[in-house]
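Every protein chain but one is kept in place in this view of the complex.
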Amino acid sequence: MNSSTTNIAPAHLAEVRVSFRTAGFAALAMFAILAALPLLTLVTGDAFVLVVATRIMIFALAALSLDLILGFGALVSFGHAAFVGIGAYAVAILNAYGVNDLLVQSLVAVAVAALFALVTGAISLRTRGVYFIMITLAFGQMLYFLMISLSAFGGDDGYTLPARSTVLGMPLLENNLVMFYTVLAVLVGAFLLARMLIASRFGRVLRGTRDNAVRMQAIGFSPSPYQLTAYVIAGSIAALAGVLLANQVEFVSPAYMSWQRSGELIVMVVLGGMGTLAGPIAGAAAFILLEEWLSSFSQHWKLGFGLILLLVVLFSKGGVGGLVKRLLGGAHHG
Amino acid sequence: MLRIEGLENAYGDSRILFGVAFSVNAGEVVTLLGRNGMGKTTTIKSIFGLLPPKAGRILIDGEDVAGKPPFQIARRGLGLVPEGRQIFPTLSVEENLVATARGAANGGAGRAPRWTLEKVYALFPRLKERRRNMGNQLSGGEQQMLAIGRALMTNPRLVVLDEATEGLAPLIRDEIWACLRAIRDAGEAILVIDKNVDALSRFADRHVVIEKGRIVWTGTSDELRCTPKIKEQFLQV
Amino acid sequence: MAETGALLSVRNLSKTYGALVVTDNVSLDIPERELHVIIGPNGAGKTTLIHQLSGRLPSNGGKVVFAGEDITRLPMHQRVRRGLARSFQITALLDGFTALENVAIAVQARSGSSFRFFAPVARDRKLNDEAMAVLARLGLEDRAHRRAGTLSHGEKRQLEIAVALATGARMLLLDEPLAGTSHEESAVLVELMRALKQTHTLILIEHDMDAVFSLADRISVLVYGKVIASGPPAEVRAHPEVRAAYLGDEQADKAPEAAAAGGGR
Amino acid sequence: MRGLLSEMLNLFLLQALNGVQFGIMLFLVAAGLTLIFGIMDLINLSHGVLYMVGAYFAATFVALTGSFVLGLLLALPAALLLGIVLELLVFRRLYERDHLDQVLATFGLILILNESVKVIWGAAPLSVPVPEALTGSVQLFGNVRYPLYRLVIIAAGLATAAGLYVLVNFTRVGMLLRAGASNAPMVSALGVDIRRLFTVVFGLGAMLAGLAGALVAPILSVEPGMGDSVLILTFVVIVIGGVGSVRGAFIAAILVGVVDTVGRTFGPILLRTMLDPSAASQTGRALAPMLIYILMAAVLLFRPMGLFPVRGAVR
Partner (left out) sequence: VATSCIVSPAAWAAEGKIKIGLLYTLSGPAAVLGEQSRDGFLLAAEKLGNKFGGLDAEIIVVDDEQKPDVAVSKARELVEREKVDFVVGPIFSNVLGAIVKPVTAGGAFLISTNAGTSNLAGAECNPDLFVTSYQNDQIHEVLGKYAENQGYKRLFLIAPNYQAGKDALAGFKHSYKGEVTNEIFTPLGQLDFSAELAQIAADQPDAVYAFMPGGMGVNLVKQYRQAGLEGIPFLSAFTVDESTLPAQQDAALGFLGGANWAQNYDNAQSRDFVKAYEAKFGNVPATYAIQAYDAALLIDAAVKATGGNVTDKAKLREALEKTPFESLRGDFRFGPNHFPIQDFYLVKVVKRPDGKYATEVVEKIFDDYQDNYASRCKM
């Protein structure tokens, strides 16, 4: 019953292959809708939709990176928000020293996140299952408390960015539309990269390890270097999400890396259906839109939000993605 | 005491059992024979309610138990030695034995329980040596002994063994046969699945052969011995 | 121990769990192309020995030499790379992968780095062709694109062996490959092992005496972690201690006495 | 010099005792989770809110009856009932799901229960007075006095620990729980109504959470979300101890309590001897909140299955 790594239902995993192509289509559709969104705002005149969409894409990016290790590597990280935080603080700290270029900031963010992932990942990968969950939580919390005690960058009060980052010296991102398409481009890029990774030799080893680590050793693989590499890649992508989040909000705060945030990222992935690349994107969208939508009804909107999450789990396997698939599948059968 | 009528079952869309019917009388040893994947285990799961039947009746002492939860069926006096042992990994050997132990089931009420810890240890001394080991710290064969002992500790009137000698050393296998005989002599009924047809036919009363989810032959040990065609055709022996 | 000329030589290997000695000073020499069967009562330590040889469990003492190299402290995956692979007593396949992928990933393990991030592996001709060839050898070609989790028990056992073969190992450690297979499937596997003898060195653990005696070049008998007898099949079969401790009497009528003898150990 | 040293020693002893006391309080909260998460292998993030609801029940019933003991006696069955209802409605369907589904569902439950509490009792924190008879403090050693009520908590924690230890390790119920967590259908096929057992034990776990909430209510603030901050600490405690081990959880709880308390007070003093004062207070401040997490990471680095890995566990 209990698998040797963590208790992830093989039923989900088995569907990966089947869903890979449908996920591709689903993602394509989502990206197409997103790309056309600015046109829609022209028609409706409601430019705020872009702000929400940008926010969704940033969290989708973070969730996607988490899915890379969680859905395909069975490594449940409960400290993933730390990487988002690293990205955000890379922007803030470099800004404080007068470096505003987005590319430089991104490079530094990725480098620092990769290093942090390498060190903490190497230690965390000694454990498995719930122990892995908790040790990643521990590292996330350490970073969180470190940032809270860093008065130079506002501590808990956070750090207000005077302006968004520049691209080659130009303040392009100040324009919400440019910001939107930049984030979309990064998301699509990360999606393609993840897709390629999963289908590559490397990805196959990762997926195999998720299924049965001992079996992988018995055919001549030592799983941890692959898992560690995946962890580093995921951390780096999440850091990019952090860079973008800092720019969109123009404010950086330790709250970005609290354990609740890591938990929310997990919820997004599971909600959308883990182990599919379109899943986390759908999950992030569902999460944030629900939050937006429900909170406009009542002060007690969290009641409804919780209820929806609960019902999704109880009555659909494989999250929102699974639900949609089931509905479509059911229609076919019927 | 056990009687199965028109049993049908399926895993999702794939149908496995088609109107299986046979019976086991009190004190009788019956075997269920067939090649891999013919539906033997599925039949057992259906009887125990682990895979609720899609159709048909399962009568224990004349009462239909189809659709009842497993524990209610087991409490009527059925003891299961499942395929693949399924011992509890986080319990010690001794705990595996006593956790689900019961006195005599209804029908045998008032009688002193036939199987006790001492008796099981006497049957499998190896288990006594390993009684502090956790379930998953046992060898394959030891786990098998434990699964049998665990079923006996529920003091059943009908013991159901699904491939109970898989992975057992020849000597132990002989001990198991001896043990089954002892159980039968004590008045318990036995339903057994095993590939050692010859050993079984030495003390079983009747045999039931299943092929692709249908009962294709039933008869006594003598009849089985005298019909080599059955063995060849359905059991590939 | 190159001087013995053996492919695998085991010297004074031991394994203890606390006070319990599971492998007790075991020494074995397996020459190339030998099919060596290990038998013994349940809990004698056979699986444990395989675990130690394959690197799944560390040893408390002794030495394992494979192809002239001391591999006692090597982790499992490095032993596989050096040509020593195993199958599992309880089927352990990648259930979410197809049969072909299960084999192809084993081929991948020995052909080039797996730190390749971009080219889609599913379209890697070389890997697929080699994997297909191994599947064909076991008669599993028509199952190539079925997920391993949906195969029948017997097919899974065959796939286990296919995967072990695909690692390209010279020597295979097979733990009860026949357990749970019907007579028909057993026969197929026995034939396969007979064929493998021509190309591979094998250690086989098996309780099916018909198969054991028809396949074995040599047999070692393990009781309480000790090798009590080792030699050609006929010699081992006649060994009185082996009969008492393991084989029992073929005669059913005498079974109760055998049981009594067993109970007294 | 001598005087300072002995004063230090005195303070150290007292802080160690405070640490033990805090640890036992943590254990009290973690106890129910040991049953549900440790033994039944269900990641129950909503354990924290059950603890919160327990505190609210206590606050309500104490206010209604005007007696702490009566209030407690009413709060416990209420928590038990809530646990059983939740089990029947929700958790029953989660045992066989994977851990991540459990995370998602219980995350949903957190939102639901937190918000419900706010709807029913309002957002402002509530009060539970310390029972009259237990308000004083007692002389311990030297001139050190200790609040009586905290001694009661220590006693309750010890009793809970002992009771759980016996229940899990030496009773049929404990065995069946462990068996059921690894293979519930098989337990049922052996004639045990495992579902009902799970329902009852889940209720018991909820009741233990409620007990913890009710007992600490006079010390801590009873407010919406009070469970969230405790939740992570209890998971930390259980993981350090080794999932499934009552003894481990108990020892880990005390370890966490002592390291946190003593580290917080003596860490800066220690640092001051090594660094210059401002650097010391700066690092001390940064390190103090991390202590628990550093402890957990260190324990898992050297013992990847916690301090007391449960034999036979295959997590």
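First chain written, first letter: the chains are A, B, C and D, and each begins at residue 1.
Basically, contacts are C-beta pairs under 8 Å (C-beta built on N, C-alpha and C of every residue); 3 or more make two chains touch, one makes a residue touch a chain.
Just so it is clear, the model here is predicted, and its values are computed rather than measured.
Peer 1: Can you list the shown chains that the omitted chain is in contact with?
Peer 2: Result: the unshown chain touches A, D.
Peer 1: Looking at the full complex, which residue from A:Thr182, A:Ser253, A:Thr276 or A:Ser316 touches the chain that isn't shown here?
Peer 2: A:Ser253
Peer 1: Considering the complete complex, identify which of D:Pro77, D:Pro129 or D:Gly163 is in touch with the unshown chain.
Peer 2: Hidden-chain contact among the options goes to D:Pro129.
Peer 1: Touching the absent chain: which residues on chain A qualify?
Peer 2: Touching the chain left out of view, chain A contributes residues 46-48, 51-52, 55, 145, 148-149, 151, 154-160, 162-163, 245, 249-251, 253, 255-256, 291, 295, 299, 301-302.
Peer 1: Over the whole complex, note the residues of chain D touching the chain we left out.
Peer 2: 7, 10-11, 14-15, 18-19, 21-22, 25, 115, 118, 122-127, 129-130, 135, 137, 145, 147, 149-150, 218-226, 228-230, 261-262, 264-265, 281, 285, 288-289
As a convention for this text, only the chains that are shown with their structure count from here on.
Peer 1: Roughly how many whole angstrom separate the Cα centroids of chain B and chain D?
Peer 2: 45
Peer 1: Distance between chain A and chain B based on Cα centroids, please, to the nearest Å.
Peer 2: Each chain reduced to its C-alpha mean, chain A and chain B end up 50 Å apart.
Peer 1: Which residues of chain D are in contact with two or more other chains?
Peer 2: Only 182-183, 314 qualify.
Peer 1: Where in chain B do residues touch at least two different other chains?
Peer 2: In chain B, the residues touching two or more other chains are 137.
Peer 1: Connecting every touching chain pair, does the picture come out as line, ring, star, complete or other?
Peer 2: Basically the chains close up into a ring.
Peer 1: Hey, which chains are touching each other here?
Peer 2: All chain pairs meeting the touch criterion are A-C, A-D, B-C, B-D.
Peer 1: Looking at the complex, which residues from chain A come into contact with chain C?
Peer 2: 10, 13-14, 16-17, 196-197, 199-205, 207-208, 211-212, 214-222, 226, 229
Peer 1: Can you check the complex and tell me which residues of chain D touch chain A?
Peer 2: Residues of chain D touching chain A: 41, 43, 45, 90, 93-94, 97-101, 103-105, 107-116, 118-119, 182-183, 228, 232, 235-236, 239, 243, 282, 285-286, 289-290, 293-294, 296-297, 300-301, 304-306, 314-315.
Peer 1: Write out the stretch or stretches of chain B touching chain D in their complex.
Peer 2: 48-50, 69-71, 74-75, 79-80, 82, 86, 88-92, 95-96, 98-100, 102, 134-137, 150-151, 154
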